[in-house]
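Note that one protein chain of the assembly has been removed; the remaining protein chains are unaltered in position.
Moving on, here comes subunit A:
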Amino acid sequence: MRSDNTESDVMNGSFLQPSDSELQRWMSSAFIMAKEALESGEVPVGCLLVYNNMVLGKGRNEVNETKNATRHAEMVALDQVLEWCSHRELDPKEVCKCCVLYVTVEPCITCAAALRLLNIPLVVYGCKNERFGGCGSVLDVSSADLPHTGTAFKCIPGHRADEAVDMLKTFYKQENPNVPKPKVRKDGMGPAGGSVTTHTRKHEGDGKMAASD
């Protein structure tokens, strides 16, 4: 896996300054993922973690199926990187510090902190996340003085931002009218709590939460 060829990008640090063509290439993959998610009625966020011109992690939001509100696309992709490292018995810290995250929406505060904790040095993103953004929109976790929370990271914002915002808007619009009425289970059968759509309906705005996270 660790050929001289793949090592070079990391060795000379050029991955920290992706060329326009690199940036467009990876971001267009992220946008394709976001579009696919939107078309299947899911939160339109796409992200990938790139190391040495290899995609080590690809994520989409998995909040609904896991009932874990922190399963954002970035967390899913980070787990894949950790898995990749453990299979190859590589130190995740050494790999992560040479990874770039490409994501269609600014990471939320939780994800921004997770990226810090794993020492990811660079995040390229599309639109701002006005509700939860951790790279300046709500808080700036990316550059805050937090000596015990990994390392600060650099951001390249605004790549195809309008497109990313439009996808989020489309998602919000189609979401609300489609949500089925909550079923009140009186029989004690079936999964307690019902489906997550029930929850979404009960708590106005949670769909949006998942969306812009």
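Following the convention adopted for this analysis, a contact is a pair of C-beta atoms (placed from the backbone, for glycine too) under 8 Å apart; a residue touches a chain by one contact, two chains touch by 3 or more; residues count from 1.
Heads up, the rule we're going with is that contacts and distances are computed from a predicted model.
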Notebook entry, point to check: According to its UniProt record, what is the protein name of the omitted chain, chosen from "CMP/dCMP-type deaminase domain-containing protein", "Vacuolar protein sorting-associated protein 21", "Rab GDP dissociation inhibitor" or "RBR-type E3 ubiquitin transferase"?
Noted result: "CMP/dCMP-type deaminase domain-containing protein"
Check: Of the listed residues A:132, A:153 or A:171, which contacts the missing chain in the full complex?
Finding: A:132
Check: Looking at A:16, A:32, A:54 or A:69, which residue reaches the missing chain?
Finding: A:69
Check: Can you name the residues of subunit A that touch the chain not displayed here?
Finding: 62, 65-71, 75, 78, 82, 92, 108-110, 113-114, 117-118, 131-132, 134, 137-139, 141, 144-149, 182, 184-189, 191-194, 198-199, 202-203, 205-206, 209, 213
